[in-house]
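All protein chains but one are shown at their positions in the complex.
Moving on, here comes chain A:
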Amino acid sequence: MNTRSARNAQAPRRPRLAVWKFASCDGCQLSLLDCEDELLAVAEAVELAYFPEATSTVLPGPYDISLVEGSITTPHDRERIQQVRRQSKRLVTIGACATSGGIQALRNGRDVTEFARIVYARPEYIDTLATSTPIAAHVRVDHELRGCPIDKGQLLATLAALLHGRRPPLPSHSVCEACKRAGHVCVMVAHGTPCLGPVTQTGCGALCPGCARGCYGCFGPKETPNTAALSAHLAALGMDDAARRRLYQTFNAGAEAFRKAGDA
């Protein structure tokens, strides 16, 4: 502890971390507060310069690392993300909303004016875009943390890698590999339970199959997802078109591969 403090005292300054919120539920940024055992280490490694969920302190930019949660759903946020990018050396999007548009992307391609009229007593107060889009559709993104919510281990590994000048370890292969490494029994092969693991990106630690449930794809499409082959198998397991659409089009409904697989 003492040597670490001494080194920090000698250091010119700690990297500045900012946490930004767009259209989202806050769950992903709370993953940072949820780090509990590692929270002190995070607070020592970085300066929390802007993180309204944690502190009212606001330090001016530029920021070394910006974590961006949420999707772009309003004209105001469309402008704000440009400012965030300009102030950020490294911009990391966190969570399904920021990386694919989130569950609110279900409105894409549908009549948002009609939704507002049904839901709100005074729809004229609502100033919203017709679509919910990921951050990468608006600005350059350095790294993406998938998931609804993100995985705390991936968040810490990403921060550690960025602080030490390395590429964050964020593999884009299937959930299945994590499932097999963990020694879980395949819910699809052994139980006949529909599972999106073979087309979904790893990173969650195969949480759902580890509880004998099918993966519902909250980490979004993996690299080269063969949804057509999986959909054919889901149909063979007895899943109808409506159920298949609901399975693919949830938290990552805006991700192209899952949108197409649901619409097919």
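Just so it is clear, a contact is a pair of C-beta atoms (placed from the backbone, for glycine too) under 8 Å apart; a residue touches a chain by one contact, two chains touch by 3 or more; residues count from 1.
Heads up, the rule we're going with is that contacts and distances are computed from a predicted model.
Asker: Quick one: find the hidden chain's UniProt protein name among "4Fe-4S dicluster protein", "N-terminal half of MaoC dehydratase", "Osmoprotectant transport system permease protein" or "Acyl-CoA dehydrogenase".
Answerer: The UniProt record for the chain left out of view names it "4Fe-4S dicluster protein".
Asker: Kindly state which of the options A:18, A:159, A:204 or A:218 is in contact with the chain not pictured.
Answerer: Of the listed residues, the one touching the omitted chain is A:159.
Asker: Quick one: say which of A:208, A:230 or A:257 touches the chain that got left out.
Answerer: A:230
Asker: Name, in rising order, the residues on chain A that touch the hidden chain in the full complex.
Answerer: 4, 38, 41-42, 44-45, 156-157, 159-161, 163-164, 166, 169, 171-174, 176-177, 180-186, 188-191, 195, 197-199, 212, 223-224, 226, 228-230, 232-233
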